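This is the structure, below, for whatever I ask next.
Then we have chain A:
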Amino acid sequence: MTLNPWLHGLVYGLPVLLGVMGVGALASWWERKFSARMQNRIGVDVFGPFGVLQPFADALKMLQKEDLVPRGADKTMFFIAPAFPVVLCVVLLGVVPFAGYWDDTGTWAPAILISNLDIGILWVLSVSGLMVFPLWMAGWASNNKYALLAAMRTVAQGVSYEIPMVLAALVPVIVAGDLSIARMVAWQATHGWMVFSLPVVGFLAFVLFYLASLAEANRIPFDIPEAESELVAGVIVEYTGIKSGLFILTEYLHTFIASALATAMFFGGGHMPFLAGLPAIAQIVLSATAMLVKTSMLFVSIYWIRWSWYRFRSDQLMELCWYYLVPGGLVLVACTAVSVSLGWV
Partner candidate 1 sequence: MMSPLPAPVRAALAARWPEVFPAEGDLDPNGPLVPADSHYDLAALLKEHGYLLYVTVVATHFPTPEGDTFEVATVLRNPSTGKAFWWRCKLGADPVIATLFPLFAGADWQEREQFDLVGVRFAGHPDLRRLMLPEDWEGHPLRKSYAIDTPHAPWR
Partner candidate 2 sequence: MAVDESERNFEHPLYHYWENMPGGGIGMTSLDRLLMHSARHSLWFFPMATSCCAIEFMTAAASRVDMDQVGTIIRPTPRHCDVMVVAGTITVKMAPRVKKLWDQMPEPKWGIAMGSCAICGDFYRDIYSVVPGVDTIIPIDVYIPGCPPNADQVMVGLQRLQEKIAAQLAGKTIDKDPRPPNMIYPAIGTHGDARQTEATATGQLEASRNLGYGGQEHRVPVAPPKPPAGDAT
């Protein structure tokens, strides 16, 4: 089925985009409720039922705030920096398959997918590598030393953790023999999920990918770029109103996308058993639900870690990356290559 590219974008892109924006907003409400329950509190409870409208109140309030540009700031950079991370997040979403079904030929076909890129993994890794640029722009343009320190940390951390992330992503690539995320899911649908089909190594690769994603998304215990207790508010220290809101939204989006990617690469994406034989629509709905549940569980675990752990120091963070994660990733890749070439998988 070939559609007009514009229509294609509208039909597939808009629902995904709106859905993800809704997820981002909901995630911020949910995180506040979740953390409150962890801390013997009630959490947001007044605006809307169970305070569920709170993110919208925050967003609307941010829209009303005055837009301040600090004296001495680089005005252009300061203005465009908040837009970039949102764009990058949305672009990342384009290659994540959110559902699938068994087609007539007996293969797993992707369903809710904006673009089935052949080099999906490369795309994901390169775009998420770009994510440090807007943060660096924001930190540099703010003309604030805290923001500058935070930006330097962001770049160091982002560039370093890119490497274990790539190495972890290589494991499913080698096993499935494909760079497309959709076909990777299809491989898992027939051969079993990546964490199980490759004993131990698959699980370790998932852990590596998960840790690197935590660092890429700047979550505790790797959240030194925003480290409120020492750097006040990190790179967004000088941003007011909706601009700071965009950065905060991006954090949720980035976390969500990282969870979705990990699900697609290691937990079989939208695949679940007992689907074969159902009507295609029912399969798509069920597999989309399965994808959402799996992603949410990873997402929850990220916030669980966030609200119960402390943060590393910047040099310890680098040490962890270069002394442990990178060599570990290399070993994992070698193990995978050996087992694939010996035909164990």
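Here is how the candidates were picked: all candidates are chains of the complex that A comes from, given by their letters.
Following the convention adopted for this analysis, a residue touches a chain if its C-beta (ideal position, glycine included) is under 8 Å from a C-beta of that chain, and two chains touch if they have at least 3 such contacts; residues count from 1.
Because the structure is predicted, anything quoted here is derived from the model rather than measured.
Asks: Since the rest of 1 or 2 are in the complex but keep clear of chain A, which one touches it?
Replies: Only one candidate touches chain A in this complex, namely 2.
Asks: Flag every residue of chain A that touches candidate 2 in the complex, lowest number first.
Replies: These residues of chain A touch candidate 2: 32, 36, 39-47, 51, 54, 56-61, 63-68, 228, 232-233, 236-241, 244.
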